[in-house]
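Only one protein chain is missing from this complex, and each of the others stays in its spot.
== chain A ==
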């Protein structure tokens, strides 16, 4: 029996996926704006950040309405809860893309540090791919893929540590690098945080499939404050 609820849920699902794609594109653009030091592209990201926030609010409102009007249970409830939780994660990931755009502008024409530049390129590519993969895992309701993405998050954390160590080394060797190195540090941190939020979305995909609330990457929180 096709329920009205199914139509509304399909619509909610499509809106969520669309927001996911917007966040994914924004992260990709932020990474590329930093790699190319493209201040114009960076400014566009900053100017459009509110698009993501507005979509988050619209999706939250829609989920609240559906809970109130349909009182969903079992899988229906889990789908709605997953979207409700995942939109916040995506919105926060979007905030970090905006931070990266700010970093791009702040970096300006300062001298690049090749070793850090290379590490950040690597992190940027991994993060961008990870966001695409989590959306695919959500669309396919594939909890197996979602669990696998936690490994990428761990790799991102390791790279973040390395960026940190290298940045400090650069600062010590030449105080003139201080501002530039601190920006690398922040961007690596932003990318690592995006990885954490994506991992949280992965946890909600697992919940959607199994009803189990799990922690996929407990190490990443420690790494961040280390």
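Going forward, a residue touches a chain if its C-beta (ideal position, glycine included) is under 8 Å from a C-beta of that chain, and two chains touch if they have at least 3 such contacts; residues count from 1.
The criterion applied here is as follows: contacts and distances are computed from a predicted model.
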* Among "sulfate adenylyltransferase", "Phosphate ABC transporter ATP-binding protein PstB", "AMP-dependent synthetase" or "Glycine--tRNA ligase beta subunit", UniProt-listed name of the chain not shown -> "Phosphate ABC transporter ATP-binding protein PstB"
* **Omitted-chain contact residue, chosen from A:76, A:95 or A:145** => A:76
* Structure fact -> Contacts from chain A to the absent chain lie at residues 1, 3, 5, 71-77, 211
